[in-house]
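Inspection log for the structure reproduced underneath, given as C-alpha cells.
Only one protein chain is missing; all other protein chains are in place.
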Amino acid sequence: MTVVERETQDETRVPESRLQRWEALAEWPLAACAAAFLALFSVKVLGQPQGLNKHIIHGLLFTLYLPFVVDYVARLTLAEQRARWFFRHLLDLVVVVLPLMGPLLLLRLVALVGALQRAIGDAIRGRVVAYTAFSAVLLVYAASLAVLQVERPASGANITSFGDAVWWSVTTITTVGYGDLYPVTVLGRIVAALLMIGGISMVGAITATIASWIVQRVSAEDSAQQAATVAHIESLQAEVARLADLVAAQLDTRSR
Amino acid sequence: MTVVERETQDETRVPESRLQRWEALAEWPLAACAAAFLALFSVKVLGQPQGLNKHIIHGLLFTLYLPFVVDYVARLTLAEQRARWFFRHLLDLVVVVLPLMGPLLLLRLVALVGALQRAIGDAIRGRVVAYTAFSAVLLVYAASLAVLQVERPASGANITSFGDAVWWSVTTITTVGYGDLYPVTVLGRIVAALLMIGGISMVGAITATIASWIVQRVSAEDSAQQAATVAHIESLQAEVARLADLVAAQLDTRSR
Amino acid sequence: MTVVERETQDETRVPESRLQRWEALAEWPLAACAAAFLALFSVKVLGQPQGLNKHIIHGLLFTLYLPFVVDYVARLTLAEQRARWFFRHLLDLVVVVLPLMGPLLLLRLVALVGALQRAIGDAIRGRVVAYTAFSAVLLVYAASLAVLQVERPASGANITSFGDAVWWSVTTITTVGYGDLYPVTVLGRIVAALLMIGGISMVGAITATIASWIVQRVSAEDSAQQAATVAHIESLQAEVARLADLVAAQLDTRSR
Partner (left out) sequence: MTVVERETQDETRVPESRLQRWEALAEWPLAACAAAFLALFSVKVLGQPQGLNKHIIHGLLFTLYLPFVVDYVARLTLAEQRARWFFRHLLDLVVVVLPLMGPLLLLRLVALVGALQRAIGDAIRGRVVAYTAFSAVLLVYAASLAVLQVERPASGANITSFGDAVWWSVTTITTVGYGDLYPVTVLGRIVAALLMIGGISMVGAITATIASWIVQRVSAEDSAQQAATVAHIESLQAEVARLADLVAAQLDTRSR
C-alpha cells in the first residue's frame, strides 16, 4: 500500500494512524539495515579492500541505504500535514540526502538509536542510563569510522588512525575537546557537529536521571513534605465511602 | 503616544500595562528588522561589496538599527520603576550601545530569539526543543558572520573563511572548544563570550527538557507512587457531592 | 564575646544558635571587606604601583584579610560539633590559609558571593539567575586579576595582559577551554581550578532554573495531569465542611 502511496503523491489527507502503523512496521527492519550497514562500513574503512571487493562492498552499502530513502518518502506521503511533518523532520531529510556524500551514510545509525529511544516509552531510570550508554558507544564508534574515512586522505589531517579517531570521538562527545586532534575537512566537521549534539543530549540524559533520582529522594525524606500520592487519595476515598454507608444505614433504620 | 513618551522624559510613573502594550506592539516589527539586518549583513560580509554598494548597505544597516534604539528608550521611559528596569535590562543596553562597534549589531538578533522565547509562554517540551534548535542555528550563523567580519582583517587571525567561522561557532556553542580556531580581536572575543552564554543556555534547555520528561515517566510508572493529580481530587469531590445529596435526601424524607 | 570564645578553645558545647547569630552578624561586614579587598587588589595588579604606594597597598590588603581569619576561628569555636563543622568547611580553611600565598586572597570574594547566595533564601527563579550572573561576573573579574598577578612574572607564561586574562577566564568558566591561553604556574592553576568549579555550578544553576520552569509549564499545560495543589485540597475541604453543616442541620431539626 505504501508503495502506491509513494507513487501517487495525491494531496488526500491520510489518517495519522496509517503513518504510525508504517513506522511501527518499518522500525526494526530499518534498525537491522543500519546495523548491517555499520558492519559493512567497518570492513570498508578498517580493511580498506581493493579491486572487486571494494566494488562489491560499495554495492551492498548502497543497497542497505535505499530502504531509508523509501522510508522517508513513505512517511512524508503518509503524514497528515505534510508541510508540518517536513519541517519537523528536517534532520531525517539531511540524513537521507547527505549519505550520497558517502561516510555520512553512517549517520543513519542515529535511526537505530532513535528506534531504541522510542522503544523505552515506559522507561525507568535504569533503562534511560542503559540506552544513553548504548547510544554513546554507538555514536563514538560510528563517528570514528566516518571521520577516519573522510580525514585519512585529506592533506594536513591529524586523525589518521582508528585509535586516534576513537580518542577524538571520546573527547568530542564529552565536550572536553583538547584540540590535540580535530577534523579539517568539511565532511569531518559535519560528523563532529552531529557528535557534539549527541554528546550534549547524552550529558542531558545523565543529569536528568540523577535529578529525578534526587528529587524523589529528597521528597521521600520528610514524609510531611512528601507530595500527596494517588495512594493517599484512595485511602481518603475509602473513608468517604465508609461515611456514605453510615448515612445510607440511617435511611434504612428510619424506613423501618 | 509612545513617541510623545519618548520625547518627554518626564518622571511621572507610567502604568506597567503601557510598557507591556508597547512590547506587544514592537515585538514582531523588531524581529522583522533583526531578520532583515541579518540578511543585509550576510551580503556585506560574504559578498564584500565595494564602492557605492558598500555605502548603500551601510546606510540600510544603520536604518535597520535605529528602531532598536527607539525601542530601548521607549521601554526605559514606559517602565514603572526606571532604575529597577535599567539594571534588569543591562544586556539590552549593551546590545543597543555596542552595535556602534559594527558587527556586534548582529547581536540584535538575540532579540529575535527573545521574541520567539516569549512566544512560547504555553510551551510544550516539543516547542522548547524546536526553539532551542532554532536559536542555536541562528546564533551560530549570526556569530559566524560577526566573528568573520572582525577577525578577517586582523593580523594573526586564524578565522579567515566563512567555513572556518561556522566550524568555530559550533565548537564554541557546544563548549567543546578544540582551540584549533579562536578569535584574537577584542570584538571577536566579545562575540565568542555571548556565543558561549548562548551555548550554556542551550545545553540547559536540552537537559531540562529531558529531565522533565524523565520525571514524568518515572512517576507515571508506579501508579501508587504517582503524584495525585487534579483529576484524582475531582473524582473525590464528586464522591463527597454524592454523599451530600444522600444527606439532603434524608432531610426531605423526614420533612414529609 | 566571640573574642573570648576564640581565646578559650574549651570543649564546652556552644548552642548552634550562637554560631548562627555570629554568622548573621559577620556576613555583611565580611562582604564589605571582600569588596574593598577586590578594589585595592585591582589597583595593585592593574596599576602596578612602586615604592611606598606598593607597601601601603600591601598593608591595607593584609588588614582587610585579617577579619576573615577571625571569622573562621570564631565560627570553628562556636560550632556545636567542631569536628563535623571542620570537615564541612574545608574550603573555608583553604581560602583562609592559602591567601598567605598572595593573590589567592582574592578568592575571599567567594565569601561575598556566598553571602549573596544565602541572602536569597526565598529566591524566585529570577533572583537565582540574577545572582548567578553576578557571581559569574565577579568570579571572572577576580580570577582575571589573580591569574594575571601570578602569571605575568612567570617565564613562558601566555597570559600577560588584563585583556588576555579576562578572555581566558571566560573560556574557562564556560568550560569551553580553547587552550590558546592557559596558566603555567601552580598558583595560576589553583585559581583556574576554582574558576572551573565556579563555572560548573553556574551552568548547573542555569540548567536547574530552566528545568524548574519547564516542569511547571508542562504540568500547567494539561490540567487533568496537573499536580494537585493546596488550592485544590482547600476547595475540597470547603465542600466537606458544607456537608458537615448539612448533617448538623438534621440534628437540629430532630431535636425540635
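Chains here go by letter, A, B and C, matching the order in which they are written, and residues are numbered from 1 within each.
Assume contacts are C-beta pairs under 8 Å (C-beta built on N, C-alpha and C of every residue); 3 or more make two chains touch, one makes a residue touch a chain.
Here the structure is a predicted model, which means the values were calculated and not measured.
A.B. asks: Which chains here would be touched by the one that got left out?
C.D. replies: For the complete complex, the undisplayed chain touches A, B, C.
A.B. asks: Among C:Ala32, C:Ile57, C:Val94 or C:Val128, which residue is in contact with the omitted chain in the full complex?
C.D. replies: Of the listed residues, the one touching the omitted chain is C:Val128.
A.B. asks: Touching the hidden chain in the complete assembly: which of B:Pro67, B:Gly179 or B:Gly199 does that?
C.D. replies: Only one of B:Pro67, B:Gly179 or B:Gly199 touches the chain omitted from view, namely B:Gly179.
A.B. asks: Out of C:Ser135, C:Gln149 or C:Thr172, which residue would touch the omitted chain in the full complex?
C.D. replies: C:Thr172
A.B. asks: I'm checking contacts with the chain that's been left out. Which of B:Thr77, B:Thr185 or B:Thr207 qualifies?
C.D. replies: With B:Thr77, B:Thr185 or B:Thr207 as choices, the missing chain is touched by B:Thr207.
A.B. asks: State which residues belonging to chain C touch the missing partner chain.
C.D. replies: Its contact residues with the unshown chain are 88, 122-125, 128, 172, 175-179, 182, 186, 189, 192-193, 196-197, 199-201, 203-205, 207-209, 211-212, 215-216, 227-233, 236-237, 240-241, 243-244, 247-248, 250-251, 254.
A.B. asks: Could I get the residues of chain B that touch the absent chain, sorted low to high?
C.D. replies: 175, 177-179, 207, 211, 227-228, 233
A.B. asks: Going by the touch rule given at the top, which residues of chain A touch the chain that is not shown?
C.D. replies: Residues 130, 163, 167, 170-171, 174-180, 202-203, 206-211, 213-215, 217-218, 220-221, 223-228, 232-233, 235-236, 239-240, 242-243, 246-247, 249-250, 253-254 of chain A touch the chain that is not shown.
Everything below uses one rule, namely that only the chains that are shown with their structure count from here on.
A.B. asks: I'd like to know which pair from A-C or A-B copies the B-C interface, where a copy means over half of the contact pairs are the same by residue number.
C.D. replies: A-B
A.B. asks: For the copies chain A and chain B, give the interface type as same if over half of its residue numbers appear on both sides, and as different if under half do.
C.D. replies: different
A.B. asks: Could you put a whole-Å number on the gap between the CA centroids of chain A and chain C?
C.D. replies: Centre separation, chain A to chain C: 39 Å.
A.B. asks: Residues of chain B that contact two or more other chains, please.
C.D. replies: 175-179, 203, 207-209, 211, 215, 227-228, 232-233, 236, 240, 243, 247, 250, 254
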